[in-house]
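Can you keep this structure in mind? I'll have questions shortly.
Incomplete set of chains, arranged as in the complex.
A, B and C label the chains in the order they appear, each numbered from 1.
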């Protein structure tokens, strides 16, 4: 059983093996992979489609496995795509946080959800 | 500098700190987080909107940083959402691969992109 | 100036003319068109990303033009796609409403947002 303390690389190796056993790399061009990420993200959002905040809060407690599965679908395509493109996803997040820290200085952004160009 | 060999937990801790410094947790209910994942996934897809396979292949070489940034946005929301919901994302992927292995047996799925219910 | 009482066919003719003057039909295969619909839909959703119900209600009053523009983008791709595929979109909606009326009988569906397979 893998856990969050395991490396993301191990799971990418599993995804790669799953795909290559089925000879699916031929279908996994970047456009189709990006489309797959958005399709699965839509399925994740569908769980919350008509729910208000209170309903959503209750729902995530009683449907954790179903939500985890949709999130896994998004993540698996995203991880594979990063692997296909030679992108270090964790490093990219690290850099994006630094960039966002400049765009959203704490003193201006605290407690508001205003977009950076309106701050 | 983080790399793919670092734990996903380290990056989640960074995301959490970034959010909490800005007191943004109040906006990060599950529906808004899922909406954010799909919004960013749409921006990732936009890079490939009108491109054919050959153009996409060239584009990913010359625009690696831009694509990495969009993927980082999707991943950051997904990672934070998993953290908020107490979902072990890597474990969820691990389980989903096992489930998909049953739905897509190698001998039937090899070399075709048919959906499991049509295999 | 067109208004809602004009036929959808007139606007499709305009969209078609705009596209053909620019020789863009070569890029408008069904996959790219469907991708474009979802990309623009994501931009529409972005307007509401972090807003609660009250904020969204105020926002739609003060940002009607911006929202109308995003909705126009989704609709224009959808209309053109229906034209390209020889699909009568209004007839398709008419049929879908009949289908949904059977899936969501008034006596069961009234006042609840339960999905039909859970009703």
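Some notes on this structure:
We take it that contacts are C-beta pairs under 8 Å (C-beta built on N, C-alpha and C of every residue); 3 or more make two chains touch, one makes a residue touch a chain.
The model shown is predicted, which means the values in this text are computed figures rather than measured ones.
All protein chains share one sequence; of the complete assembly in this entry, 3 are displayed, while the total copy number is 4.
One rule holds in what follows: only the chains that are shown with their structure count from here on.
Averaging Cα coordinates per chain places chain B and chain C 26 Å apart.
Averaging C-alpha coordinates per chain places the centre of chain A 3 Å away from that of chain B.
The set of chain C residues touching two or more other chains comprises 35, 38, 42, 49-50. Those residues of chain B that touch chain A in the shared complex are 1-9, 11-12, 14-15, 18, 21-24, 26-27, 29-31, 34-35, 37-38, 41-42, 44-45, 47-48, 51, 53, 56-57, 59-60, 64, 67-69, 71-76, 78-79, 81-82, 85-97, 99-101, 104, 106, 109-111, 113.
On the side of chain B, the complex with chain C involves touching residues 27, 32, 35-36, 38-39, 41-43, 45-46, 48-50. On chain C, the positions that touch chain A within their shared complex are 31, 35, 38, 42, 49-53, 113.
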